[in-house]
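Missing here: one protein chain of the complex. Every other protein chain is in place.
Letters are used for the chains, namely A, B and C, taken in the order the chains are written, and counting of residues starts over at 1 for each.
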Amino acid sequence: MRDECIFDELKEECGVFGIVGHSDAAQLTYYGLHALQHRGQESAGMVVTGGTGFRYHRSMGLVNEVFNDEILKGLVGRTAIGHVRYSTTGESLLTNAQPLVFHNAVVGQLALATNGNLVNAARMKQELEQKGAVFHTTSDTEVIAHLIAQSQEKTLELAVKEALGQLIGAYALLILTNDRLLVAQDPHGLRPLSMGMLGESYVFSSETCAFDVVGADYLRAVEPGELLSLDLKGQEGIRSIRFTEPAPRAVCSFEYIYFARPDSDIDGINVHTSRKQMGKQIYREAPVEADLVTGVPDSSTSAAIGFAEEAGIPYEMGLIKNRYVGRTFIQPSQHLREQGVKMKLSAVRKVVEGKRVVMIDDSIVRGTTSRRIVQMLKEAGATEVHVRISSPPVKYSCFYGIDTSNRKQLIASDHTVEEIRELIGADSLSFLSEQGLIQAVGRPKETGTCGHCLACFNGDYPTEIEEEMPLMTEGSIR
Amino acid sequence: MRDECIFDELKEECGVFGIVGHSDAAQLTYYGLHALQHRGQESAGMVVTGGTGFRYHRSMGLVNEVFNDEILKGLVGRTAIGHVRYSTTGESLLTNAQPLVFHNAVVGQLALATNGNLVNAARMKQELEQKGAVFHTTSDTEVIAHLIAQSQEKTLELAVKEALGQLIGAYALLILTNDRLLVAQDPHGLRPLSMGMLGESYVFSSETCAFDVVGADYLRAVEPGELLSLDLKGQEGIRSIRFTEPAPRAVCSFEYIYFARPDSDIDGINVHTSRKQMGKQIYREAPVEADLVTGVPDSSTSAAIGFAEEAGIPYEMGLIKNRYVGRTFIQPSQHLREQGVKMKLSAVRKVVEGKRVVMIDDSIVRGTTSRRIVQMLKEAGATEVHVRISSPPVKYSCFYGIDTSNRKQLIASDHTVEEIRELIGADSLSFLSEQGLIQAVGRPKETGTCGHCLACFNGDYPTEIEEEMPLMTEGSIR
Amino acid sequence: MRDECIFDELKEECGVFGIVGHSDAAQLTYYGLHALQHRGQESAGMVVTGGTGFRYHRSMGLVNEVFNDEILKGLVGRTAIGHVRYSTTGESLLTNAQPLVFHNAVVGQLALATNGNLVNAARMKQELEQKGAVFHTTSDTEVIAHLIAQSQEKTLELAVKEALGQLIGAYALLILTNDRLLVAQDPHGLRPLSMGMLGESYVFSSETCAFDVVGADYLRAVEPGELLSLDLKGQEGIRSIRFTEPAPRAVCSFEYIYFARPDSDIDGINVHTSRKQMGKQIYREAPVEADLVTGVPDSSTSAAIGFAEEAGIPYEMGLIKNRYVGRTFIQPSQHLREQGVKMKLSAVRKVVEGKRVVMIDDSIVRGTTSRRIVQMLKEAGATEVHVRISSPPVKYSCFYGIDTSNRKQLIASDHTVEEIRELIGADSLSFLSEQGLIQAVGRPKETGTCGHCLACFNGDYPTEIEEEMPLMTEGSIR
Partner (left out) sequence: MRDECIFDELKEECGVFGIVGHSDAAQLTYYGLHALQHRGQESAGMVVTGGTGFRYHRSMGLVNEVFNDEILKGLVGRTAIGHVRYSTTGESLLTNAQPLVFHNAVVGQLALATNGNLVNAARMKQELEQKGAVFHTTSDTEVIAHLIAQSQEKTLELAVKEALGQLIGAYALLILTNDRLLVAQDPHGLRPLSMGMLGESYVFSSETCAFDVVGADYLRAVEPGELLSLDLKGQEGIRSIRFTEPAPRAVCSFEYIYFARPDSDIDGINVHTSRKQMGKQIYREAPVEADLVTGVPDSSTSAAIGFAEEAGIPYEMGLIKNRYVGRTFIQPSQHLREQGVKMKLSAVRKVVEGKRVVMIDDSIVRGTTSRRIVQMLKEAGATEVHVRISSPPVKYSCFYGIDTSNRKQLIASDHTVEEIRELIGADSLSFLSEQGLIQAVGRPKETGTCGHCLACFNGDYPTEIEEEMPLMTEGSIR
């Protein structure tokens, strides 16, 4: 938000982490959430149980701001779930910070942590309210709690199964009670969710980089439409239940292109490696003669290195990012920007001066960032700037948790590549093809599907789509 | 809580304030809440509406810590309700900070602020949960929201009326939607709630001192069992609805004795004046020869002055309180206390040395404070310490919002006055009689009632009493 | 400062506390400073030594904000000096927060804490700077450090003696090195400084109330022109050195009238008791018929009770102060004040309505507060308001540490009592006479002196007076 005048990055919404039956549950969840910090910087939270009651802490801020030693020590219990959040649906309210915690006589205490977005949340909410439900948050996740509470099923598993059957959307979901952890993945596997093992303890994480950080071993991805049920006492082991018919996996392409950390693997494919392949592939699709290749830091570095390697053109640090831009950084006024004061990104004159530059970026959303970077490079003396984008043009809104719901802001929705090239002032511009993207990632073939959700490129949504109701609450709890 | 090892004060739970249709609604609510700060120092909050949506802010802390200029400016709207809280039922969680805000399709947004305690909240909660309700807070007030949401009645007024009909307990209640403010008093009028007028605007407050601060004029007390309904657009005026048969008023005696600010009036009777009368009355009931009278600051000053005046004994400042004891004050360790390091209260040697002292206090709860103060006075050289308490002995738990739910901690529940005297080390001890208290306050006679709730003295509760369920959630949201 | 638009209180500048050779030195200094908090709320600080190096902490804020448990635990050492500050000379900068700490090869580390004001600081500073001294602070106290460092004397005692010989002004001074504590009082004894004993340890404090709080026994006042020298190892005992000829004591009258805590004794005279006598005396000097007496809280309560007792008129709580006005309290805008929103003080309608009120205040500085309070009482229904001031009219600037350096703001400097009465809207007004003040306090007679500095009433300054240089630094260190 604070960068929106200048930068137009895509925003991921959330990351989840959970661990069952470990004496350092809270500490490990802290490190796990820290590894997932790139997925959400707005709030963080954790719920811990020792079997007899929840202890929890949630706050606005980064993981290392939200938790301190004393707070962690207070989170006693051998099972924990945690969450980092960047809000897409639902406002930036502390009440929306997850895990959400509820109480209901039938299931007792209930905590929920989700990554994703429900397509039919507004309608479900309306139906529940008609029956007398009251809502505290503006978060989709609260809908799931109400559906569980209103189920007439006898067990938590059955109630959750019934609830999930009513949801449409993308989600990786952790549900904690005082004696059970349930883990679910949406029917199309749109959001990544992996299962690992740390000693005797099962761990779950939106990305595998959190497994590396806590020293856990990767087991497998949670399957589309799978519901895992774990007894917290560890007497039953883990049970896998299906709540829908198996559908082919359609994992969000942007996880590979942009969101996930380069050291994470999604379905066994390393993200850095797939990005480097995207860089190689875009060179093959749209070669260019140039003196150097540079990436827009940090997300495009892998692709830029791949491009340089494939092209045999030196990779250089033509753009640099100030690492110390924090939340409280004072943005330069319009007046100062016009006088040349730079934001967090600047071009390196000595590197690009007099050179033909290939600039690699992961995507173009509104085009304003690209235009600004091309201009920076030219002002720093680049004689030519050739832009290569390691993804296809983003033309359609995402309804599964990426902040592109207003299609009008997507420049590629109503401009040709040539028009965009002109608009951003590049000497040439090419996007990676859909087919090139699929090849670069190289997911194993599944019957009748490429394994990706490519809806933002081609409008082919894997689920039904509903319009959302406007939200009207404003407020803050600190 | 931080003083509980040493001091054993009674804790009041809450204060509410509301104003309808004023261009400075948020600012005036800020000053109103500030005047009610003595009723709750744990959290504060405010919800404002301009008719099209709520804006709200709640936080842990004092009114002047919770709000700042910028936050107040963001609370745009002509109608506001506010709350200060000290928790009795429900833990010290930010999620419990009031006004609580809910959303329900039928009534839209709903904010509730209450002062008091429900006797049957636990049972109501259980029943609601059986029907699928999920609870976010551990506050009684959330029960009211659910009852309203589940009502099949057609209008908000009727739904609230139905909800209140199911509640047993003590409450002063403000309910705000985007087009209406409802104000209710429990059937026995246990908690004070006054109505005033500021220009064209109605104002409501737990105590009249808030009216003085904002420049409002007192109109009348809200009646036991009365439900007031105000249209926010001001087209309908104010409507008074009864939700129960009129019962005789039984206002909490401790509002006069201890809780209310001396400059407040309850049912037209000034609190300072009634306390001074209590002081005079206890002298008449239990005269003593002495050199000086001192009160335990600040709550017993009025009674002490009354006692001194009636007795013709000089009133002196024999005890002094450090005004700068804040939340972050480091309490002296046991080791230091044993060496003579004082807490916030100390005796003035030059004043009491060699003197026979009458020490006036408002009440004895556990007796530890009284023992400590008597000891201080004797260590400072008082030759005799005669304790006079401006209320009868507290023998029974309060279920209406005062923190004396564990009867075992009430020293008078199982000790005679003589035993207590010995225990606190006083040379003589007398409590005000119930009859003396009633006379001192001098409430107008109502048929068949003294107008007070005296249950904590005599166990004669005005309502049914139910046992509460234990609570088990721990956590914090900051 | 924050109240200056409305209230015009006198501001005291500082308090000092020291303890030598105690295993809880830092903790006891914390409680000592806390008891002196009324003497300065801007910053607080403490320096502790165990003989081999200083540990110190200073910050803006109240004592309980500046220190926490962890900080106190880090202040290891058996000797400590501390300071609370309200700035009169020198700006509100953290660099000015005391104790000041210096390093010099001859004396090693040096810490200074002072209460008071030097009359010739500006000139001394100029002379030192001519010789090449550089100054870090805008505080007078730094001058003393330079004078000590530049002395050619062989011992610290002699160097300090030489330095003090060059100073003109009012001060209570603590000087700490790693092996010695020096304690000095200005030649006229203008600022109070007392010596006490806690077990084997000497303690020093601006006021005796700090002795009561830490459990120390009062020994005696430090004498005018006395320099005490204490060996930190306790092998030498305490030595008293004179640095000037003995001059008659001239203690600041306002310490009795307003500044000191009522439970403090100055030269053996209790402050509350002397204030009560002032109240009795003003009644004798200027009796009036009325229905009730009220004091302006909190400083005038003792005098008001004295007046009421002497007059046989009931003392009532006609004015009440909100105890929760903190640093962050949002002052009402002019617009809201005009609409009747009250500040921290309000009149109690039920008490004063229809009554003839005597309002006791300790002093009139600019007159704006008095006018406002008289008006409040009349608006609340008082039929007559008779103002009695328990001190003579303040007509002259103080150069010894009280914030009245601009004489033009003193209403009594150019108005008669009748003019002031009219200006504040009182029905009658009387000030206590100088003679009455002296009698009320009842200090023991010393040859040729009343024992008081009365310069602000009669312009008879006990020392030479020099004009001060303007200061020009602005800044802040947080």
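We take it that contacts are C-beta pairs under 8 Å (C-beta built on N, C-alpha and C of every residue); 3 or more make two chains touch, one makes a residue touch a chain.
Small disclaimer: the values here were computed from a predicted structure and weren't measured.
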{"item": "Partners of the unshown chain among those that are drawn", "value": "A, C"}
{"item": "Hidden-chain contact residue, picked from the options A:E157, A:D263 or A:E384", "value": "A:D263"}
{"item": "Residue of A:V348, A:L423 or A:I465 in touch with the missing chain, whole complex considered", "value": "A:V348"}
{"item": "Which residue of C:L110, C:V203 or C:M376 touches the chain not shown here", "value": "C:L110"}
{"item": "For chain C, the residues touching the chain missing from this view", "value": "47, 52-59, 71, 94-95, 97, 101-106, 109-110, 125-126, 129-136, 138, 145-146, 149-151, 472-478"}
{"item": "Residues of chain A in contact with the chain not shown", "value": "24, 27-28, 30-31, 34-35, 37-38, 41, 62-65, 67-69, 72, 209, 212-215, 261-263, 265, 269-270, 272-273, 276, 298, 301-302, 305, 309, 314-317, 320, 322-326, 328-330, 332-333, 335-336, 339-342, 346-351"}
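Everything that follows uses one rule, which is that only the chains that are shown with their structure count from here on.
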{"item": "Pairwise touch network: line, ring, star, complete, or other", "value": "line"}
{"item": "Central subunit by CA centre of mass proxy", "value": "B"}
{"item": "Euclidean distance of C-alpha centroids - chain A vs chain B, Å", "value": "48"}
{"item": "Chain B and chain C: spacing of chain centres that average the CA atoms, whole Å", "value": "37"}
{"item": "Distance from the mean Cα position of chain C to that of chain A, given in whole angstrom", "value": "60"}
{"item": "Junction residues of chain C, two or more chains touched", "value": "none"}
